[in-house]
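The complex is shown incomplete by one protein chain, all other protein chains being positioned as in the whole.
For reference, chains read A, B and C in written order, and residue numbers begin at 1 within each chain.
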Amino acid sequence: MSTTSYKDKIAARAAQEISEGKVVNFGIGIPTLIAKFLPPEVQFFVHAENGVLGMGGRCRRGEEDRNLIDAGGAYVELVPGASFADSSVSFAMIRGGRLDVAFLGALEVSGKGDLANWIIPGKYAPGIGGAMEVAQKARRLVVVTNHNDRADNPKIVEECTLPLTGKSCVDLIITEIAVMQPTRRGLLLLEIAEGVELEEVRQRTGTELLLPPEGPGRF
Amino acid sequence: MSTTSYKDKIAARAAQEISEGKVVNFGIGIPTLIAKFLPPEVQFFVHAENGVLGMGGRCRRGEEDRNLIDAGGAYVELVPGASFADSSVSFAMIRGGRLDVAFLGALEVSGKGDLANWIIPGKYAPGIGGAMEVAQKARRLVVVTNHNDRADNPKIVEECTLPLTGKSCVDLIITEIAVMQPTRRGLLLLEIAEGVELEEVRQRTGTELLLPPEGPGRF
Amino acid sequence: MNKVCSLEEALSRVNPGDTVMVGGFGVPGTPFTLLDGLLKGGVNELTVVKNEANEDHMGISKLVEAGLVRKMITTHLGLNKTVIGMMNRGEVEVEFYPQGILAEKIRAGGAGLFGLLTDIGMDTELLSSTKQTMWFEGRELIVESALKGDVALLHAAKADRFGNLVYAKSAMNFNPVMATAATTVIAEVEEVVEIGDLDPEHVHTPGAFVDHVVLLEELSEEYGILEHHII
Partner (left out) sequence: MNKVCSLEEALSRVNPGDTVMVGGFGVPGTPFTLLDGLLKGGVNELTVVKNEANEDHMGISKLVEAGLVRKMITTHLGLNKTVIGMMNRGEVEVEFYPQGILAEKIRAGGAGLFGLLTDIGMDTELLSSTKQTMWFEGRELIVESALKGDVALLHAAKADRFGNLVYAKSAMNFNPVMATAATTVIAEVEEVVEIGDLDPEHVHTPGAFVDHVVLLEELSEEYGILEHHII
């Protein structure tokens, strides 16, 4: 799979986690691709940490508004029903439990649902931004990530080695080859991508995979 | 002096404590009479605990707006430059130090500037409302009160016997016969009402009065 | 996407024993119709969080008088002799807070915080004797816990179908903070507009906080001008 196609594969599967009326937050990277896989009749509201609720897609060139960006700096459109709030209200929405589902990338994610995605000590430490609050407080946290890193090491591990963004916070992990659910007993393999064998998923995953009684589905 | 005239006497003197551009809070009772003694060219902004900043006078009959009251329930007008805020912002303004001057009534006030005005144990205990925050946090707190209670006992005392609204919070006391300033050394008698003798003020006051070097003025 | 529903459907979310936050400061912003619905339903053992108890025989006072309220968390009952009498006779439990501290406790609950540190009331016998205090950065402070509700009942001037709310004038008061602080947030509104009809810069409470919107078909007398408050 090319880079583009595996990212799209992940984003398309992630889009199924959004339904009518939901309040959604997209982290940077793959999460920004998810919205385009939702049918236009599904009305949902995208939250950005800088106080926008109800972002649409990115602006077409020439239609940018200097006062309207998302939390990553991109110029965005608004959907009907949008509103603006200050930073304290925007995060009250997050910590108060009004984000129905959030999608974040990962550096490492453990079978118990621990997430590390904000710091590589000595290499990359730009600050936590809003990620810790989103990770800890979204009602449902979906991690979307390539299954392995550039050196082919598993990103889904037994224990995170990097400093955590949040502990036991991940509800679902979607990669280009598998959909997995952290549970108290371990990581449950819910779905395998079309054309991928169970054995490949096992080999490329850094923690044991539990199988549902009916066996994993396909996506 | 009749009740009306002594209240007006106090309110008129209190009005001199307000100047251009100030943010002001009026408690119930005598404080509500102060605004009418200010010349119309002085632009100031009256804050109410329920979120109004920039109240004008009371509405003329028939012009009441069911959605616009002050913190005591009276229907009020707005001045140009008014704004509405929620209760948390309204009190952020108070506790954050943005009330330039507040006027409150008193049950008792001590020479050190302690104020008691919210509870008479066993008799009257309706709750503190916003008075404690106004008393503790206004930049300048002016107590406006009749000098003695209905039984002719001094309301200005050595030590308050009633539970305090605020400790060492009073900057100025204005009554129908005197203007006094609580200081660390004791209560300084700044002004005596026209036609009143120093001896009368001393007799009707429950704590020692200090005199300024130049002697008290008249009002 | 349509949060507009009937009064009955919305109020079916309120259960006996619930903590109910009720917007309003005096008449403005008080959800009289939702309160009448609760009264009719007879849901009891309620803990009610409200600035005051309205005035005698109005709004929340009717629920207290009917014995449906176990406890009130409030700031001032000065305009309600009936509820003060019931409090003094032990017929309703009342917990008082300074008004802005009540607002902050609710706001903290809504913002997913657990408590706040304040000096309000620190030197007064009533407060300093009944609260948890701690030393922080060289001074003793009161620790106030965050307050959350099972349900919040609000009144707004307008809503769209997503639940974005706009309040009128001094009817805002406690409504925006309570909108953030309850598991289920129900707003009665005087007008429902289509999604997209409200200016995003003028929305007071974003729709994400609101679960149900009830359109008022008429405003009862309680919403009107109170004769005794006219000069």
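Assorted remarks:
Assume a residue touches a chain if its C-beta (ideal position, glycine included) is under 8 Å from a C-beta of that chain, and two chains touch if they have at least 3 such contacts.
Worth saying up front: this structure is predicted, and the values here are computed from it rather than measured.
Here is the thing to keep in mind: the chain we left out touches A, B, C in the whole complex. Although one chain is not drawn, the whole complex shows that of B:23, B:125, B:164 or B:187 it is B:23 that touches it. Residue-wise, the contact with the chain that is not shown comes from A:166, picked out of A:81, A:111, A:166 or A:182.
From the options A:19, A:87 or A:153, the residue with contact to the chain not on display is A:87. By the touch rule set out above, chain B reaches the unshown chain at residues 20-21, 23, 43, 45, 47, 53-54, 78, 80-85, 88-89, 91-99, 137. Within the complete assembly, residues 48-52, 58-59, 61, 64-69, 71, 73-75, 84-88, 90-92, 94-95, 119, 126-130, 132-133, 136-137, 163-167 of chain A touch the chain that is not shown.
Contact residues of chain C toward the unshown chain are 104, 108, 111-119, 134, 136-137, 139, 141, 143, 145-146, 166-169, 200-202.
Rule of thumb we're sticking to: only the chains that are shown with their structure count from here on.
Contacts with chain B and chain C are shared by no chain at all. One simple way to say how far apart two chains are is to compare their mean CA positions; for chain B and chain C this gives 29 Å. One simple way to say how far apart two chains are is to compare their mean CA positions; for chain A and chain C this gives 36 Å. Of all residues in chain C, those touching 2 or more other chains are 107, listed in ascending order. Counting partner chains per residue, chain B has no residue touching two or more of them.
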